[in-house]
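Excluded from the complex is one protein chain; the other protein chains are retained at their positions.
Labels A and B are assigned to the chains in the order they are written; within every chain, residues are numbered from 1.
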Amino acid sequence: MLKFLKQVTDYTKEAVQAARFIGQGLSVTFDHMQRRPITVQYPYEKLIPSERFRGRIHFEFDKCISCEVCVRVCPINLPVVDWEFNKETKKKKLNHYSIDFGVCIFCGNCVEYCPTNCLSMTEEYDLSTYDRHELNFDNVALGRLPYKVTEDPMVQPLRELAYLPKGVLDPHGLPPGSRRAGKLPEEILEEAEGNGAK
Amino acid sequence: MNLADGVQIVSFGVLALMMLGAALGVVLLENIVYSAFLLGGVFISIAGLYILLNAGFVAAAQVLIYVGAVNVLILFGIMLVNKRQNFVPLRNAWVGKTTTALVCLGLFALLGAMVLSTPWAISTAPVAGDTSTVVIGLHFFSDFLLPFELASVLLLMALIGAIVLARREFLPDALEREQTQQPVLTLPERPRELASATPSSPDRTLGTSSTKRNV
Partner (left out) sequence: MNSGIDLQGSFIQILVDLGLTAEVARVAWLPLPMLLVLVGATLGVLVTTWLERKISAAAQQRIGPEFAGPLGMLIPIADGLKLLVKEDIIPAKADSLLFTLGPAIVVIPVFLSFLIVPFGQNLLITDLGIGIFLWISLSSIAPIGLLMAGYASNNKYSLLGGLRAAAQSISYEIPLALSVVAIAMMSNSLSTIDIVQQQSGYGILGWNVWRQPIGFLIFWIAALAECERLPFDLPEAEEELVAGYQTEYAGIKFGLFYLGSYVNLVLSSLFVSVLYLGGWNFIIPIEVMADWIGVSETTPWLQVITGSLGIIMTLLKAYLLVFLAILLRWTLPRVRIDQLLDLGWKFLLPVSLVNLLLTAALKLTFPVAFGG
């Protein structure tokens, strides 16, 4: 009999505990309702990509020496370099260059190893098309520069969390000159140089 | 004839037709699933007839018990055992069919005789209407006490039987060994202690499997 009673009390305790936990969960959910939404209303508002953002690759046709280093360092040998040897000048002449961004993983190896710096990363990330073949950018498309988010008149630029002043969580309505938390890279560099001089 | 009477007669006709049609469908249709769904139609038509007889409570009970429970269980049974199987043609099938016909005819004759012999005088007692719930309750606990209690005992038996069937744990690998020493009138199952009273672990919350199962 005692054993049975103990079972009953244990069961009741468990039920009460479960009910308490559900109540706690409800209060957490309820608490979230009064917080400000973190939504970035995408086509109208955009986050400013950080300095080292690895977006769509930019290519400068005239700088390229057709060395094919980009092809060799690419994990999947993606860039297509179409050149022919000009016998008169004894130089390679680049005809076409293309990268398929439907396949590219934006690792940045090509940019890293390009000897003439003709490849670089841009801030562009919204590469949506109706046909995946449209993502195969040729040298003309690769040579276009994207609109900067901060200069696009259609877009309200918003800072990312790490670029907000100390204690601020909402990027909306930030005063224009406000400074981000912590030191800027230049300042760190300056300080280091100052220390080295001493 | 005023409007209310007209509505009543028309709805009686519609309900009767619906019921007869659905009942014929239950018996005659090849597809067993259609039969089961039509059975629900029959029950609902009967509930409609009860409403016409001013017996709202009985109608609602009819819908709840027959449509909501019995018919759903039948459907459940059909859908869980949905094995497409061709019937093997039976020899001497006419014996079964003749017997069925005889039984049905006998039943029909009995009911017909009952219908003809009953004096269908309309009762002069006032219609119970909304108070019928109380009247039914009083009948249950006075002159219909014995059938009522018997029905509840029957239900209890079914309940206990279902629990016994559901709580047995089948061990496929140990089946052959145990079946030899199976006592009569028991089902093969894992041996378990009676009155298992293991204290449940504290981290277990509501709704996890019962303590008894993992003894």
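Rule of thumb we're sticking to: contacts are C-beta pairs under 8 Å (C-beta built on N, C-alpha and C of every residue); 3 or more make two chains touch, one makes a residue touch a chain.
Since the structure is predicted, the reported quantities are computational estimates derived from the model, not experimental observations.
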- Query: Per the definition of touch given earlier, which of A:Val28, A:Leu145 or A:Ala162 contacts the omitted chain?
  - Reply: A:Val28
- Query: Going by the touch rule given at the top, which residues of subunit A touch the chain that is not shown?
  - Reply: 15, 22, 25-26, 28-30, 32-33, 35-39, 41
- Mind pulling the subunit B residues that touch the left-out chain? 2-4, 33, 37, 40, 44, 56-57, 60-61, 63-64, 67-69, 71-72, 75-76, 79-80, 82, 129-133, 206-210
